[in-house]
Each structure stands twice: as structure tokens, then as C-alpha cells.
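Omission of a single protein chain aside, the complex is shown with its protein chains in their original locations.
Just so it is clear, A, B and C label the chains in written order, and each chain counts residues from 1 on its own.
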């Protein structure tokens, strides 16, 4: 079973994805999205999922440190270093793969997003663990799939939980309740963002981070 | 016709400009001016115009990804990768080439500029889609062509539109109404800045970005 | 005596640690933690302690500039450049080695932390030179050893002194009074952070810096 799936990806492509995760992590560290050991990246190729390890400095990970899984979450290939652990975010990443057919999922602890989550007070009418922040009239909204300058982009923000895996249920509900959003933020925590592939996920994440920065700084200048 | 124009530029110079656009994009990414897929750069050599492609990560573009056009906007050379698209900003870039004889035009989504556009409330007396922000008594004004420390630099700010190409008309009016400004900002969006050549455009853009940062932070400290 | 201790570490490992201190210093400079000649790093291997020199630009130090000491603070190896001086922080670093069995200690002048020290007004009930700042409900608390999202992380903040070595007594008291904190901040000054090893100390430091940034920016937006 494992061999069949791994045959889907040639060794050159596997190496490409492994290196891509590492270079994206270095960039996200520079952006302040994955300081400490926070944040994470997962990339999918067909039914093969690549995932950065947990609890380590993200800017330091090497191609050989990546987990490879199938879409049920079974580990097909372990990192060389057996001390490395799969992230608790795994079920969250898989939710975006399953419910949105995502090609990549990013998890950032960006301070811009976390500060934005403090500003949301509107709640979903049926689910009181979901807050909303409404963005409109920003050019960068065009960078968020399906949105234009005059549209309102509604970012769902779910309550945080002590254990990251316990976010799964509410994340799945938010994904389903907000089909137009390529992201779910988590209060006091960060954001999960996905896209058709890793480049698309990155540009979605950058656009959302940017509009959060704008809203937060608007507050700082009293607007 | 096309060949005649392309003969104007030797292959070494063409390669130089292609690489220059790429290195400037990497720098602007680092500055936060072109996150997501936003922003753009165009450089002119005589009647030949080079333009970065649209809808892609600007820090990743390669010399072979650049469009080459004539001054009427006809594409003389396509990028190797046929999936790349010409930017919707093209008519905006051409406005600065035509009306100001610019040698390069930059388009940035800098958060400093966008926040500044929120602070402008003075309107042009005849055109209600043009706002103004008046800067004075800042040394960096000297870096903006034709201005000194005690001068007032009036930055025109036009209303944004859902489609970027629809900015063309109001941008052209602003360019003509504000002959002393090497830039037109766009509310909720960013800025177009030009100069005699790419280095001059960059220094104009940096000076304007800096004075916007100062004005925005002055508000943050309650001045 | 000296030779016996130095035999504990092979030359390859010694070279590794020397280089690691230099690369960490370059990173901390980029983060703004060690501008001027501020801040410092010390790494321990068994009974051998490596320490960056004092009063120099931290981003410029070279492997040959590192001091090696035993746990009593005796210098076992001097830097090649005899003008280099041991840091006044040495007794502070040794306090974390002795009282917490730390494997590495970092000292940062991060502006996020210094601004946070201005916000603390709660005092220790018995020691009036110790202030406290209480953090809770932030995901990044999970990155601080022994803490979870709903826990309260109490950061002790001691009064600063004109001479750095005079901090030793109050630092030692704070270390003992706050056994759950991997760090002691110093008002108007910065922070000492330690961990099991240099990577752990760095991730502790980044998590604490991040939560300080969040608290400071919350104030900037009026929350």
C-alpha cells in the first residue's frame, strides 16, 4: 500500500517539495510567523502529504526532516532523525485537504493576525465559538481568492483550545460555514491558510497578513 | 516593426534590465512593498518597455519572465512561460511614460502609504476623486525631485476602483494636475512612483515611503 | 586541572560551539536584540562554559573570540585577541547554570521586553525589587517550558542596577522565587533567558519576546 502511493511521486519531485518546505520555513521565520517552534507547513502532491516536524526551530529544518503521509494520516516515511515528531496540527492540515481540496496548508503565529483576533467581536449567529472580522475596501483583498476590492472578506476566527488537536472540530465547522475564506484564524494563536498549491497558499497568507496589519495599525493611529 | 525597435537595445543591456527588475522585486519584497502578488515594476529604454508579469510572487520572478513592449503597449517579446500574464497596471505605467517621459515606474502596496491614504481629507477643488496630503518640514523632501525642506510636497491620492485598469483615467488627470509630484497614491491600495530611470524611481519611492511612515507614526504617538 | 576539564570536549565540538555562538549573535543582531554592544550568549557543555566577549559588536564576533571557563568562572582559554574582555554578565550566566542546570543562557536587550518591563506594576509580596507581569491565553505560552495556553506565565522583572554584576543577588533571588520561569527580565534593560541547551534557550527567548511584543502592541491599539 505504502509503496504504491510513494510511486506517485518521483524522487526529483520529492526532493523539490522537501527543499521547498525548508525554504518557505526560512522565509516565514524572517517574517516572524514561526518564531520559537511555532507554525508549520504542509504540502500535498496528489495523495501524498509532506509535513514539517513539530517542536523544532522551523528556520533550521532540513529536507531529511520532513514527514510523508497518506491522506488518512498514516506515516509513509519518517524523518531520518527519529526524535522528530509529527505535529499536533496534522488533523487540522488534513481538514483543509479533505474539505477544500487544498494543495498546501500553512500555519502561522503572525503577531499581525493574533492582534487582529483581539479586535473581532462579531459572532457567528449559530456557533458562539466563531468570531468574524469583516474586511472591505482594500486592494489586497483582490489577492484573496474570489474577492474584489469592494467585496467583504469575512475571516472566521475560532476560539483557541489548550490542545491543538482539539481545534479540529471547530476548524472543520468554520471551514464549512465560510466557504469563501481560504483561511481560519484562531484567537490568541494564529491562522491556518491554504491554497491550490504551496505558492498559492503563501500568497493567500501574505494578503491576509497584510490586511490584518493594516487594520491593527489603523487602530494604532486612532482610526 | 518589432524587430526595428528591439534592435534599439543590445542583448547585454536587455539582460541587464531583466536582471535589474528581478533584483528590485526581491528588495521590494523585503521592504514589504510587494507581498502576496501585489505591486510591480516597469523599466523603459528609449521606446522599449520592460514589465514584470502579473499575479505572481514578485520576489521569485526570473529574467526570462519579463514582458517587452513598445510604447503603444504592443507586446514585442513574451516570457518563456506562456502562463504568465501582462499586468493590468500596464496602462497606468504607460501614462507615466507618456505624460512624464519617465524612465521607470514602480507600483508598491506599502502599508506606510496605504495608512497615509486614510489620513488625507483635503480634496482637489475640481476633482472630488482626488485627495491630497501635504508634507512639509522634512529633510527627506529633498530627495523628491524639485522639492526642498521648507517646500510643501502635495501627494495626490485618487480613489481606488474595483478593476485596476479603471484607475487609468483618474491617474492621468492626477498626473496632469500635480506636475510637481513624481507619484500618485491610490486610496486603500498603494502608490505609483516614477523617475528618470529605475534608480531614480526607487529613490523617489523610498523618500515618499519614508515620509508616509513618519506621518503615520506621528499619529501613533499622538502628534 | 584546566587540561582535565578541557579534555571533556573534543576539538570538533569546541569548534561547533564557537561557531554556534557567532551565528546566534548574527541572528540576534538581525532581531534587534544585541544592537550597540549589548546582549550576550553563553553555552555550556558539561563543566565547560563558552562565553561571548563583552563590549564588542556581537554580529561581528569570530569563533576565536570566545572565552572558555570552568563552572567556578576561571578562564581556561582566552580569545586570541587579548584586548577582548570577559562580560560583566558572567556571574549572571553562572547563576542560571548553577541554580537551574541550564545548558545555555542568552541575554537580550530586545525593545519588546524593555517596553514590557514598563508595563509591570505588580510587585512580589516579599521583595520590592521584583515586579511581575502575568501572561495568559496566548498559544505561544506553550513554547515556554511547563506552560499551556490557559496557564498564567509569571515573568519576574528585577530592578536594574548601575553595574551589571550588581544584578547577581536579585537575579538569584528571582530565579529561586520563580522556579517555573525560564527567564528573568530586568527593568529598563532586557532579559536573561536559559534552556536545556542553546536551541532550547533560543526558542524560550523567542516565545517570551513574542508575547512581550503582543502585550506591548495591545497597549498601542488601546486594549
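We take it that a contact is a pair of C-beta atoms (placed from the backbone, for glycine too) under 8 Å apart; a residue touches a chain by one contact, two chains touch by 3 or more.
Keep in mind the model is a prediction, meaning the values are calculated, not measured.
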item	value
In the full complex, displayed partners of the excluded chain	B, C
Residue among C:173, C:186 or C:207 that touches the chain left out of view	C:186
Hidden partner interface residues of chain C, rising order	35-38, 57, 60, 109, 111, 114-115, 118-119, 160-162, 186, 188-190, 216, 219-220
Touch list for chain B against the chain that is not drawn	137-140, 143, 148-150, 199, 202-204, 206-207, 209-210, 213-214, 217-218, 220-223
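Methods note: only the chains that are shown with their structure count from here on.
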item	value
Central chain (by mean CA position)	A
Interface residue identity across copies chain A, chain C - same or different by half	different
Chain located farthest away, centre of chain C as origin (C-alpha)	B
Inter-centroid spacing, chain C versus chain A (mean Cα positions, whole Å)	32
Per-residue overlap in chain A, given as positions that touch at least 2 other chains	220
